[in-house]
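The complex appears here minus one protein chain, its other protein chains still in place.
Here is subunit A:
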Amino acid sequence: MSTTPSLAKPAAPADAPPPGRRPPRHRVRTRVRHVALPLGSLLLFLVLWQALAASHTWSETLVPPPAKVWDAFVDVSTTHDGVRGYNGTTLIEHLGISLRRIAFGAGLGIAAGVVFGLLMGTVGWLRSLFEPWITFLRTLPPLAYFSLLIIWLGIDEEPKVTLLAVAAFPPVAVSTTTAVAAVPKSLVEAARALGASRWDTVRDVVVPSALPETLTGIRLAVGVAYSSLVAAELVNGLPGIGGMVKDAANYNNTPVVLVGIIAIGVSGLVIDGLLLRLERVAVPWRGRT
């Protein structure tokens, strides 16, 4: 990791900083690495993209230059010539509507996953009963059951939210089950020796000891829900960022498709970063049980 002292310069200066803080020079270098490298690679990517587009190897419909995509970005973000964003909705609104679907859907799936995980991790026969079904569900691509959800639930919000919930459920259920089943027996015994009831033990030992794994499962679940977003918005997805991508694709509007893809990817990065930070704050004891 970046905390490894460099060989060229002595790692510990005479006036050692307080524990937990890295030496300032080191921190600067770490920041450079964390910021400059990704930015550099992004720049390189843009240059290569521009070169590829300028070479006209493929038509502009297939590979639009970055500038065109930028124009499309500005177009769908603002009102211009009396047209508001894309199909009457700005990019940020499309994204917001999709994020709300993800929040509802993944939220439901995560809640169900935690409950199932707790039950399956504690009661052996429940695990034997449900595990094959969850594994079955997990291996299915969301598109496979989307058609079924349309038949059952129509084309409004219900199938979309359900799809995201079904996609988010298995990772959380699986990780929570494993973590609960692996709760250190020694700590359960210690709690019992202090006079804990069965419920006390679940609340004060099982749940916190499973929390790090569950949070990892939640990150995975949000990732899965995110990658199912376009699928969820395939039918009647407008407004919605996935619906926008689908709709623009129908008109060979590659710049808007690219704007949509980039918006999904960037917001996904941001959310994953937030979840990672939440994990660090919420479970500082990770790896110390």
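Keep this in mind: a residue touches a chain if its C-beta (ideal position, glycine included) is under 8 Å from a C-beta of that chain, and two chains touch if they have at least 3 such contacts; residues count from 1.
Just so we're on the same page, contacts and distances are computed from a predicted model.
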Absent chain [UniProt protein name; select from "ABC transporter ATP-binding protein", "Aspartyl/glutamyl-tRNA(Asn/Gln) amidotransferase subunit C", "SDR family oxidoreductase" or "Acyl carrier protein"]: "ABC transporter ATP-binding protein"
Listed residues A:55, A:139 or A:186, member touching the removed chain: A:186
Full-complex contact with the absent chain, from A:99, A:119, A:181 or A:196: A:196
Missing-chain contacts mapped onto subunit A: 186-187, 189-196, 200, 204-205, 208-209, 211, 283-285, 288-289
